[in-house]
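Can you read through this structure? Questions will come right after.
All protein chains but one are shown in place.
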Amino acid sequence: MAQMKELKRAYGFDDVAIAPGEITLNPEGVDTSFKFDGHEFKIPFLASAMDAVVNPSFAGELSRLGGLAVLNLDGLQTRYEDTESIYSDIASTPREEATAFLQKIYSQPVRDDLVSRRVEEIKASGATCAVSLTPANTKRLAPLLKEAGAEILVVQSTVTTVRHISKSLRGLVFSDLIESLGLPVLVGNTVSPEVTRQLMEEGVSGILVGVGPGAACTSREVLGIGVPQVTATIQTAYARDQYFEDTGRYVPIITDGGIRTGGDVCKSIAAGADAVMIGTPFAQAKEAPGLGFNWGMATPHASLPRGTRIQVGTKASLEQILLGPSSLTDGTQNLVGALEISMGMVGAATVREMHQAEMIIAPSIKTEGKIFQHAGLGS
Amino acid sequence: MAQMKELKRAYGFDDVAIAPGEITLNPEGVDTSFKFDGHEFKIPFLASAMDAVVNPSFAGELSRLGGLAVLNLDGLQTRYEDTESIYSDIASTPREEATAFLQKIYSQPVRDDLVSRRVEEIKASGATCAVSLTPANTKRLAPLLKEAGAEILVVQSTVTTVRHISKSLRGLVFSDLIESLGLPVLVGNTVSPEVTRQLMEEGVSGILVGVGPGAACTSREVLGIGVPQVTATIQTAYARDQYFEDTGRYVPIITDGGIRTGGDVCKSIAAGADAVMIGTPFAQAKEAPGLGFNWGMATPHASLPRGTRIQVGTKASLEQILLGPSSLTDGTQNLVGALEISMGMVGAATVREMHQAEMIIAPSIKTEGKIFQHAGLGS
Amino acid sequence: MAQMKELKRAYGFDDVAIAPGEITLNPEGVDTSFKFDGHEFKIPFLASAMDAVVNPSFAGELSRLGGLAVLNLDGLQTRYEDTESIYSDIASTPREEATAFLQKIYSQPVRDDLVSRRVEEIKASGATCAVSLTPANTKRLAPLLKEAGAEILVVQSTVTTVRHISKSLRGLVFSDLIESLGLPVLVGNTVSPEVTRQLMEEGVSGILVGVGPGAACTSREVLGIGVPQVTATIQTAYARDQYFEDTGRYVPIITDGGIRTGGDVCKSIAAGADAVMIGTPFAQAKEAPGLGFNWGMATPHASLPRGTRIQVGTKASLEQILLGPSSLTDGTQNLVGALEISMGMVGAATVREMHQAEMIIAPSIKTEGKIFQHAGLGS
Partner (left out) sequence: MAQMKELKRAYGFDDVAIAPGEITLNPEGVDTSFKFDGHEFKIPFLASAMDAVVNPSFAGELSRLGGLAVLNLDGLQTRYEDTESIYSDIASTPREEATAFLQKIYSQPVRDDLVSRRVEEIKASGATCAVSLTPANTKRLAPLLKEAGAEILVVQSTVTTVRHISKSLRGLVFSDLIESLGLPVLVGNTVSPEVTRQLMEEGVSGILVGVGPGAACTSREVLGIGVPQVTATIQTAYARDQYFEDTGRYVPIITDGGIRTGGDVCKSIAAGADAVMIGTPFAQAKEAPGLGFNWGMATPHASLPRGTRIQVGTKASLEQILLGPSSLTDGTQNLVGALEISMGMVGAATVREMHQAEMIIAPSIKTEGKIFQHAGLGS
């Protein structure tokens, strides 16, 4: 019978806040570690598989600080031997020619030898080697990177489901891939509790959560599609918890996209994420290969542009961004410190205790010139 | 008994988003066709009956690309033989004189011979000939345009109901018109499920949906009247579905007004529209006769202005606007591609499957300088 | 028992819109007249008792156009014989000295002879004579103005209730005043259904509705007090309708404050108002005595300023503001035409039928540079 479509309200980072708890903990005492399938990372921070963010040396530095970087195997790193000159050319291209130049640069084919080489370089840096593929080239390249020694595979596309219907391509079957590969596979992106459950049943080791999260996001403008991250995280975390209750297997979810500040990190974790994946804030690190620029990796359709090049600037070292000290009060530095303090204020000793934090709907309005340091000691 | 008036929340394009589906499809495989009464169009795009948008050659080009243009028979095309010089005069009139100049230009009478001639020109271009009339001149001109070979009649006024009470004019009876004319008649505009049902019972072949949709719309400012398009589409689509269940006759609805981006197109279809009618984005096509300008057609009252002339600019060819390739990430180009990708992400093989898409309330905030390409691959 | 305070959402003009109706009427056929206690006005527009808006000649002009002006008897008109030079001095005072100058000007006492003279001047202009007093000076001046021939008395303060507790002043008893005076008395301002009911039971002839309506209103900033006008109108209209059902006496309510455009007028009436009281839009008339300036009349406390002088500009004749023609599309001209068209679209033949209009919650966002004439004929 005909039914009137009903709409449910969804919330993003700027719509919510965390309420402090009934007990408090010393920030030094909290445990923010992130674990899955035998891997353990001291801090729940992944770096996005974006060309402007992660190269092998960045992966080494993030590993040293306790996190995990994911290298994009479908980008510049596997198309060019000498990437430094490419990054430098991208940075120096005039603005109006940047999109065309990116399209040209990315038209070079992916080289199998470079796939192996990048994996080896990451391992040489001492980092756990995590690399990403798009579904389309996963079958061809997955054996290669396994052989080269990659430890974690990330399979990512704009929207991921278990069942993809295509004329040209026999869909990737995740359960087959995982069985044949014998590596932990993180899959994304989704925002749907049903798809989350289905992917967990396929045997994936983690889920990347986030589709068009930003209110000003291209997916939203161009395709009308997107779910704000707090709601996406809450509903996929719920699917994870149900799956854990039903099966005893805990498959972490990682909020990926739209995170800008320490506050966003804390809200992601409080909403139910086990870790966060960070793009732009890491593209602003001195160690990022993009030289103060960032550009989108997704090209959902041949006739849509790959992504505008954005000048994000170089702000601080990766260590300062993650661990401080911070000379800024805008929340873009000392992201780990912010998470620890926030967990302390909520009385959460672990990430999973932080999942129980009370959250409220309280829109933040960016009032220029009215921002003022306040932490409960008057105003 | 006295009752306190209750208000229901209504939603526009910027208030909502589409949630991705549980399966995905290849965009190439989706069917976006739009059908009614024996006509079929490859893409569900109609061009608004605005003088700055549609002339016979524009109609030909849109037909070639798969859509349907509607020519306004109550405007410049039927008042002037040589329209090119008129368009050029409008474009070159200084801003402060534009309103007065438009009022003068439109004071010329409609010529019967030009009605016939424009119909013939459209047919000569190879396009299906759709023309629009206002209710006031429908009785006089309808037989004329039928004779000239018009195939589809659109009857449009600011607000259309089945019953109009007037001292000066015996109301237009749609059932009589349709019976006597023997052509499919599309009627609008309405936003009401009751009026939608009544118009369907009168025998109309399609309904144009939209009254003062924009938050910044003149109808809203001047008259206080308007219903945001997502809610208008949802509630009229519901009336259509009920009517279909009751009678077996499927009468399409067309969201008309306020559409600016691919995202808006996708949201219209997801909300229940069978097609969209586009004004300003088509006025920005190289093929549009308005030379980079657009102006309103409505003049609801003799003492209110006909509509300000707005410089919308000439942005791209109609083909690029509809089919790409796009060099922009703001969603104003490749509208058909955007719809196909969006349907693929939702797992909708047809427009009617897209009507089942889940939508959420998630206001978009235009954050200047923070727009960043994101499609699930980090941020 | 202790209870958690609960908050109810309230709505202002920019939060709502009117939905079109199931039938339409010709605008020429609608009846907008406003009646109470034997008085009838062709258009439901009152001019605010503000010094910058109403002097005797303005009252004459508004009467000619069908409305009713209220002269402030506690302002410049009764403190100065030659008001023209005072208005001119106010207009020419430098901005930084304006508040101090106003405070000085208003420190002159009210002269009884000028009370009588202004009443006579209004009557000489042919207008129905309506004058306003504050509660504090009502007892003293009411007999005087009755004798001079005033026909309607308006008693206004920031917030009016039936019971005012004061050390210094024995409260004004409205029932006594009305009985002794023998004139229709309009009272305000209130937003409360309970106070509305109580005032009606005291015998008042009309209620002015509006306390701190604007989101950017001084009452809101300074005192935290205010109720948006749509909710204020809906709830007081409900009290009026209940009182009418219970007693058979219909006491009109007049939405007073915050009205800027034709849309605001239409929404006031649709929300349940029988008429509207207009300030700033009339201060912009060529006939307004304020010479393009306006200033607040209220001084709720001796140590708060009387009201900033605002340059509102002189925009058009009062006739053009009320009846058009309009060369603007921002809704500030042809307010009566806008109301007639809006009533036609809703299918309301009278103001009381307009009270039945469906209203929706649909926030309007002022998007600069995106305003575009749209009235259902494409976009």
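As written, the chains take the letters A, B and C, and residue 1 is the first residue of each chain.
Basically, contacts are C-beta pairs under 8 Å (C-beta built on N, C-alpha and C of every residue); 3 or more make two chains touch, one makes a residue touch a chain.
Since the structure is predicted, the reported quantities are computational estimates derived from the model, not experimental observations.
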Visible chains that the absent chain touches, using the contact criterion stated earlier: A, C
Options C:85, C:180 or C:308, residue touching the unrepresented chain: C:308
Of C:20, C:44, C:206 or C:257, the one touching the omitted chain in the full complex: C:257
Residue of A:94, A:109, A:248 or A:325 touching the missing chain in the full complex: A:325
Those residues of chain A which, in the complete complex, touch the missing chain: 11, 16-29, 234-235, 237-238, 241-242, 244-245, 261-267, 270-272, 323-331, 334, 337-338, 340-342, 345-347, 359-367, 370-379
Sites on chain C contacted by the missing partner chain, in the whole complex: 1-5, 7-12, 14, 47-50, 53, 99-100, 156-169, 188-192, 194-195, 198, 208, 210-228, 231, 256-259, 277-280, 294-298, 300-305, 307-308, 310
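Quick note on the criterion: only the chains that are shown with their structure count from here on.
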Partner chains shared by chain B and chain C (touch criterion as defined above): none
Interface sides of chain A and chain B: same vs different residues, half threshold: different
Whole-Å gap separating chain A and chain C, where each centre is the average of the chain's CA atoms: 56
Contacts with two or more other chains, residues of chain B listed in rising order: 11
